[in-house]
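A single protein chain has been omitted from the complex, and every remaining protein chain is retained in its original position.
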């Protein structure tokens, strides 16, 4: 890292900071510029000491040079990670299409949706049994009952089940039913939850927090990777900005940016990312064109009657149309949307 | 709420939506404008159904009229809540000054800081024993050992202890030592944690998430209030915006805005809100001028050697200076910074 | 619009506001809800009076129902506008590809770039002769000399010239050389400039300001349309958010959102929208997948030596690769990238 001294820093302050850098076990390399002095600090240590150095006497700022994440970095593992799990393959030439209702509401809803997703060519099923809701007065999910309905829908269609876990104490229960654990945007920095999900050794779909930077997202992934679980999918689902015509702002440049920095696959959620069903299909296509390794969308038999997120859910017909367009996009990109392995016939 | 139909909505679509509103147990009141039709939906129900109505045929948008929170609302309880706990009083004419290190690091650090806070006129002590850290490689706190040091510092000075709880499974442990439970910004929407903190019946300091709206903050408070615990302090600690010269952007207009809408007291954190020690004192003064009921700041015996947040921590001397200015501000506003009740002499 | 009264509004305040609405020539329609009263104001008038009503006694807020723009609205003109100008066609089935250097720097640079753009299938040439620069110490453009070089490049290739005008007093000069006038993001609300550009009756490419809402963008377009000039292309070029890994955040959902609300074509600028040359091609593809009617990118013979924006400029080879991918995307979408009309052979 680079310690930038203030213009008027005294020789004593500069010497003090050189000593501080050396006390941290780093090599100090001062450079005396025409207006300012900077001290390059060389060594294995990364960001940990940056903050304390910033409060040193005569210091203007400390500029980090190395990325703070390690295991997630493409510099460490150049080849792309492919996450495979039953019907789902995500990464490299494989694009996963994960679809289903926001909330599990009933057996009929779940089974009919699972069949529609399978029929249209989806490769995994989503559905929320534990729902983190902004308001304590809103529907909070069917909990274990919902997990059972998801398992039944998997039985029926062979599609693997992706579902959210909202608290570390639920992780074991959810992992008994689910194939892929989803960590929601609100919980991206719930570190106990990240650790408990990692320890199940099931693949984890980690959603970006609405105000998280790319470094924060990758460091959250690092909490999971650190448990020895390599199967992490990152998910861009939109950030909070001044734009109010969409629920969130979906910044697709995250996809190629992340591909440059990490070997982990990147999934895009255009349902939460836009918040309006009419914008979902164009943004699903755009995600694939930007290089996304997967798309996750909300589908409901009757969005108008959905207990949550109806306004951003696709009907079965709209989902079929979306899949047809997405396949064209994938073809044009030389990639494929296919069921990962032979699955039970319905 | 108001259901706004699209310009080209058909009479059938309008009739359909009128029926949908009535099925929800609300009274539908259509208004036929020169360009559009809107349907006012009247009744006790609030936001819950808004989302599903938005996906109805011919609907352009649904505009809520009522605030989604209830118990926190000043419309429900017009008089301001005063949270009192040992040495701390927050609300109405009382301004609480909460100070201490980011992390508990050692007995000497904690005791010396507690004495300095007391000496300068602080009314409560803060310090982190469980630290939620962005990177898994950063110092994660002293945990129970840290809680014991906080209790010892309380013993020494009589100042009540405010400390963060980061997971529902730790709440009982933390509540054994702490007087006030702090919920951090990353956990503002960790609903299990909110509920568990509420159930201790200790006062809760709830920090605003970096991308949370005012409604989301008040709904998070509602999760705590819903447990029957009325002692919630809201804390504005800055939001994430495009500004990079400060760590976060501290929007002090939140203070008078919240005072209009809720009876709960509002505390401001200028340390996290700015991220630079030189900006902390001006923003602490500004917070009080804006009407804040409390200020929470980071103080460290030697910020340069702090294990976390050194760059935004005040020295003892700087804190003394800040307290002197803040007292002048409080006086000018007709408010007071005083120890709530007689406390043990050191 | 809907005037929402406060919960405690008195009958006198409600009567006062009903009278105020009627004084504005609108029909007042009060609705007495269980908790609040709202007054629907019906009539031709739009937003103009909203602000003054908000300061009326007992008023909580005023909610607009109608969009504030008129001529740009798809409700007024349902069929999509196609802007045609020499080699360029933008809108409906036609996708325009506008490319060239950030700044015009020399004859050789301009001619070689124009040939490379033509060869790769670009449909218009861009280049800045008047440069609005953040710093007064940065290169400000070649001005009229640069315009002449652009005209020479058009002569050579037949590609129409798109160039920025930065001040109303330059509009006539720029219009003598340019085919399409570009209004930059910093000038989106420079109303004199918008009017002067409109009055030339040349097509105008209007870039979204970095903090502009969709309504503000459409109202800025309305300033141009109001001069009687129907040939306005909107350009999404990224907004300012907390993300710092890209220069701006490029929210492609603007494209389908705008297509729903306006008949004007929408162009995307992935060069400014991302600020890194490696992200330009994926985002150009994504823009077309999202339905964009055009793409504008920066191309330079030697980005490393460019006088401005080198870090986001494509080389000729990279541009050729981008065009090949974009054509595949356009094909998959059933749209076409072609030269609008027979042009002079080089």
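Going by the order they are written in, the chains are A, B and C; count residues from 1 in each one.
One rule holds for everything that comes next: a contact is a pair of C-beta atoms (placed from the backbone, for glycine too) under 8 Å apart; a residue touches a chain by one contact, two chains touch by 3 or more.
None of these values were measured; they are calculated from a predicted model.
Touching the missing chain, out of B:3, B:17, B:239 or B:337, is residue B:239. Looking at chain C, the residues touching the absent chain are 20, 46-48, 51-57, 68-70, 132-139, 166-169, 186-187, 189-192, 209-211, 215-216, 219, 222-223, 226, 239-240, 277, 303-311, 313. Residues 2, 4, 7-8, 29, 31, 33-36, 38, 40, 42-44, 63, 65-66, 75, 240-242, 244 are the ones on chain A that touch the missing chain. Taking the whole complex into account, chain B touches the unshown chain at residues 211, 213-214, 239, 241-246, 249-253, 255-257, 260, 273-274, 276, 278-279, 282-283, 285-291, 325, 328-329, 331-333.
Going forward, only the chains that are shown with their structure count from here on.
Counting only chains that touch, the fewest steps needed to get from chain A to chain C is 1.
Chain closest to the overall centre, judged by the mean of its C-alpha atoms against the mean of all protein C-alpha atoms: A.
Residue numbering at the chain A/chain B interface overlaps substantially, since over half of the positions present are found in both copies. Centre-to-centre spacing of chain A and chain C amounts to 31 Å, using the average Cα coordinate of each chain.
Annotation for chain A: residues touching 2 or more other chains are 211, 239.
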